[in-house]
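Below you will find the structure I want to go over with you.
Entry: chain A
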Amino acid sequence: MSDGAYRLGDTEVTDEFAEAFPMRYARVVITAATDAWALEAARSMTGFATSVIGCKCEAAIERPLDAGETPDGRPGIAVLLFAMDSEGVGERILERVGQSVMTCPTSACFDGLPDGEKRVAVGSALRYFGDGFQASKVVAGERFWRIPVMEGEFLCCESVGVDTGVAGGNLVFLGADDAHALVAAQAAADAMRGPGIALPFPGGIVRSGSKVGSLRSSSIPATTNHRMAPTLRAQVDDSFVPDGVGAVFEIVIDGVSEAAVRECMRRGLHAAADAGALQVTAANFGGDLGPFHFPLSELRDPP
Partner candidate 1 sequence: MTEIRITGGAIHDPANEVDGEVRDLCLRDGRIVDDVGAQARTIDARGMVVMPGGVDIHAHIAGPKVTAARRLLSDDRRDDPIDRTELLRSGTGGLVPSTFATGYRYSLLGYTTVVEAAAPPLAARHVLAELRDTPMIDKAFLILMGNNQVLFELIRDGSAHLRDAIAWWLQATGGYGVKLVNPGGVELFKQSNGVIESLDDTIAGFAVTPRQVIEAIGSAVDGLGLPHPVHVHANNLGVAGNAATTLDTMRTLDGRQAHFAHLQFHSYGGEPGGPMRSRAPELLEHLAAHPEFTVDVGQVMFGDAVTTTADAHVSTVLRDLDGGKWLNHDTEVETGCGIVPYTYQAGNYVHALQWGIGLELFLLGGDPWQVMLSTDHPNGGSFLSYPKLIRLLMDRGYREDQLGRANRRAIRRTALLDDLDREYTLNEIAIITRAAPARRLGLRDKGHLGVGADADVTIYHDREDREEMFSTPRYVIQGGELLVEDGDLRRVQDGLLLSGRAPFDPAVAEVLEPLFGERYTVAFDHYPVRDPALREPARTVEAS
Partner candidate 2 sequence: MTLTLTALTSPPARVDLSPLVPETTRGRSAIEVAGTAIRCGRDRVGVGELFAVSGYGTDELVLRGELGRIDRIGAGMRGGRLRVEGSCGDHVGARMTGGEIVIDGDAGAFAGAELRGGLVRIEGSAGASAGAGYPGTRAGMSGGEIVIAGDAGQEAGAAMRRGLVAIGGRAGDGAGLRMLAGTVIALRGVGAEAGMGNKRGSIVSGRPLRPLPGYARAVRYRPPALALQLRRLRELGLEVPDAMLTGAWTRWAGDRLELSRGEILIFDEEEVAAG
Partner candidate 3 sequence: MSEPLICAGCGLLCDDVTAEGTALTPECALGSRWLAARRDAGGAAASIDGAPADVTAALDRAVELLGAARRPLLHGFDGATVEDARAAVTLADRLGALVRVDRAPDPEAVARRGSSTATLGEIRDRAEVVVVWREDPEVTHPRLLERLGSGATLVVVDDRDTATAARADVRLRWAAGRDLEAIRSLHVLERELPLTEDDLAGELRGLLDRLHAVPHAAFVHGPGLGGPRAALALYELVRALSDQRHVVTLGLPPVAGSAGADAVLTWQTGYPAAVDLASGHPELALAVDEGVDVAVCVEAPARPGVTTIALSALPVADAAVHIATAPPGVAAPGTAHRLDEVPLALAAPWPADRPTAAQLLARIGEGLAR
């Protein structure tokens, strides 16, 4: 064990750090007549949004909202969506609100980031679906569009705020076998979700960690992280998989701020330890690419 490594119970925490990058993000609040319909809309909207490389954005449910927290007093879901620039955020939001929220029974769409440094159009672009029959209302200084649909009206905020967040925070969980590793990762994911955090992969967890580029072809941008693949342990020289480890999972974290990501990692780390992870580590690119570094050594204190 090197200098920064430590143990939390039976879990080894390596002296690694997660390396993260600035990304732009928006928060969309989806409401509906019931929790269930709000969740349907949010799931649909955040589907196929795992990796900015493959999906042009990363998005996830941030948290469910009580009726008391939403602009229209109905149950809601806050969704965070990250992309490389605000234009990208705007385009993705427009596609996803248009296809997944407007189409969903009883839904309405609101801005969850009113003080964002930039704004991107939502209702002001979707309104054309109203074919001239759309109408707008300004409530407390904010404009909303009413787009007539078969059910009644789809109410959509004019625009949403965009801010700069932090993407690419991560934790990697090693376990004795797939079941144990997954238990630890799931416990971590459950602990990590919360305000300001999006875990974009299915259930928050990714099993197919990747590396940049390929060992064999220059045209493939990303390939499997062979050094973390337990099955390759015996056939590659540079495997990171320690003896006794049968499975590895990663949780990728997009957050609204460095602090949010750090605290999220802290929660995940300790939850995974409590759940019996053999080892928890983090992925980076050597530290020269991302301006945000989250050394696991700084997460030793419990949340």
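The set was built so that all candidates are chains of the complex that A comes from, given by their letters.
Heads up, the rule we're going with is that contacts are C-beta pairs under 8 Å (C-beta built on N, C-alpha and C of every residue); 3 or more make two chains touch, one makes a residue touch a chain; residues count from 1.
What you are looking at is a predicted structure, and each value in this text was computed from that prediction instead of being measured.
Note on chain A: across the options 1, 2 or 3, its touching candidate in this complex is 2.
Here chain A touches candidate 2 in the complex through residues 71-74, 108, 133, 135-140, 144, 146, 152-155, going by the rule given at the top.
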